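For this depiction, one protein chain was excluded, whereas all remaining protein chains were kept in their positions.
The letters A, B and C name the chains in turn, as written, and every chain counts its residues from 1.
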Amino acid sequence: MTARPLPEYLVRRYQGWRATTYAGNRPWYRRLAEEGQRPRAMIVACCDSRVHVASIFGADSGEFFIHRNIANLIPPFAPSGDHHGTSAAVEYAVRELRVAHLIVMGHSQCGGVKGCYDMCSGHAPELLEATSFVGRWMDILRPGYEALPPGGDAERVQALEKLSVKVSLDNLMTFPFVRAAVADERLTLHGLWNDIAEGTLEAWDETRAEFVAI
Amino acid sequence: MTARPLPEYLVRRYQGWRATTYAGNRPWYRRLAEEGQRPRAMIVACCDSRVHVASIFGADSGEFFIHRNIANLIPPFAPSGDHHGTSAAVEYAVRELRVAHLIVMGHSQCGGVKGCYDMCSGHAPELLEATSFVGRWMDILRPGYEALPPGGDAERVQALEKLSVKVSLDNLMTFPFVRAAVADERLTLHGLWNDIAEGTLEAWDETRAEFVAI
Amino acid sequence: MTARPLPEYLVRRYQGWRATTYAGNRPWYRRLAEEGQRPRAMIVACCDSRVHVASIFGADSGEFFIHRNIANLIPPFAPSGDHHGTSAAVEYAVRELRVAHLIVMGHSQCGGVKGCYDMCSGHAPELLEATSFVGRWMDILRPGYEALPPGGDAERVQALEKLSVKVSLDNLMTFPFVRAAVADERLTLHGLWNDIAEGTLEAWDETRAEFVAI
Partner (left out) sequence: MTARPLPEYLVRRYQGWRATTYAGNRPWYRRLAEEGQRPRAMIVACCDSRVHVASIFGADSGEFFIHRNIANLIPPFAPSGDHHGTSAAVEYAVRELRVAHLIVMGHSQCGGVKGCYDMCSGHAPELLEATSFVGRWMDILRPGYEALPPGGDAERVQALEKLSVKVSLDNLMTFPFVRAAVADERLTLHGLWNDIAEGTLEAWDETRAEFVAI
């Protein structure tokens, strides 16, 4: 048998949510369903279970259009006709929903970025194989690895986490509809990096060309 | 200038979160950073701003590995060497993190599914273009459209929303490492559909071959 | 003969659990067995059959390390070389498992607290005997009895139930490894009191120095 019943503890938590959060906000949920979503921003974050953008930004239902993939990467514009889940999400947010902000958020201790670092420095040959989905996905971050300054491993891995944000912002600007929306001042781009242990955020500062604590 | 400072209202919310939620849980965030994540389940959900799985399931930081893309789709296994963000996320969750559950959750009023329906029924020619990322992404759901029973549009669109979950579960089983983990009883698959207006959940019941209210 | 076969109704319930809850979560149980537990919090609660913390907090297997004794008491730090079950549990949770939260939960209608009240007010001479295990255990709560404000018996008994939580929190801070973990922000302490009849929770509010409804 393929699909199984939901674990009991999740059923109970869902029932609790429905009797409280949902019951107390039914009008809002109904209106969201009838009128459709109208999110103010798109957030691109990592799948990591420790990253919780909705909590950090006190988000309410309907507020953020959220795409989460490994290492919060956006590939360069490449309309090849293939399935491009991330590019589709960006296209939908910018062209259809016309979000005003597009925020890319990276984080500390990112397993995907660490894998990329190991792969590029020759310590994870399995990620080089053509059949490694994680390896091929992390190829997007290779230009980041190549731009790393010299230094110790820990330091360079953290620098690469921040570069995953910068590479994504740069790749976003290769999408004609993103470039146009930014030029028309219909969209602003933002880069963040979250330190999980310290609960801090740093933002990419274009003028100083570095990440700066908020 | 490409990247801009974070909007002030988000800065304020972040600062509030840090002084409250983070401050009250600092030991947990530090431990998560030091020991790494060990999520019990992966959840694949839609980017839609109205979908909030962490809230529905009373989730805590570190509990769920979450991938969100348009229409919660998982493409079939295709190790072509290209960037496959969704397949990379599934591979990482199953092989690296060894999650015990993989939950696919669809929802009502899904814009991506509606686009697929319109495209397949000839009412959205722009989505047929090779350059449409959304159209090419929604191609994954074509087998769902073709399996739709006759009926009114609204009814068939909702049926297609549920089929997006079923198609993803079927595609999951084309990944050798997913199939092996399910066979070895290291992984169970689960399919859910969330009615946004009513706050209800339905689960795919393999025995009855239909979605059943929880 | 000392040990007897398990009562049939428990055998049947176990078999039912195994065919349903266990069968649907086998991957998770296996992983918990292989990788070991990594609970986020320790909960100290009463043995009372009406107290059900796992249910109140929607807990999943592997989530809470739970010590239950009479009246949820923690004795003061006293490394005498004797058997100290409660101190051993706290030591294991804080030093070995490095839990991030330690929650002490008392409750209404607590028989142990009532016994302490009767003993201290001269109405339960049998509990004063050196051979009374319950009496000697409840001695831990004597400082609570002495701190009680004047009032009616029912009121004072309930105040003493809440003081059982406060006394335990104070005693926790006499353990050097607890004090160190709190100082280093590796551990936070929390005090709760559950009204069984009303299903409510009150939390010890350090700033206001009183229990406050959640």
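To be clear about the criterion, a contact is a pair of C-beta atoms (placed from the backbone, for glycine too) under 8 Å apart; a residue touches a chain by one contact, two chains touch by 3 or more.
Since the model is a prediction, treat every value here as computed from it, not as a measurement.
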Where the missing chain makes contact, among the chains that are shown: A, B, C
Contact partner of the left-out chain, one of B:A33, B:A59 or B:I140: B:A59
Hidden partner interface residues of subunit A, rising order: 12-13, 15-17, 19-21, 23
For subunit C, residues in touch with the removed chain: 1-7, 10-11, 13-18, 21-23, 26, 29-30, 32-34, 36-37, 39, 42, 47-50, 52, 54-58, 61-70, 73, 75, 79, 81-93, 96, 101, 103, 108-109, 111-112, 130-134, 136-140, 169-170, 173, 182, 188-192, 195-201, 203-207, 214
Positions on subunit B where the hidden chain makes contact: 21, 24-25, 28, 55, 58-60
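As a working rule, only the chains that are shown with their structure count from here on.
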Same-residue or different-residue interface between subunit A and subunit C, half as cut-off: different
Centre-to-centre distance between subunit B and subunit A (centres being mean Cα positions), rounded to whole Å: 14
Sequence positions of subunit C contacting 2 or more other chains: 24-25, 28, 58, 60
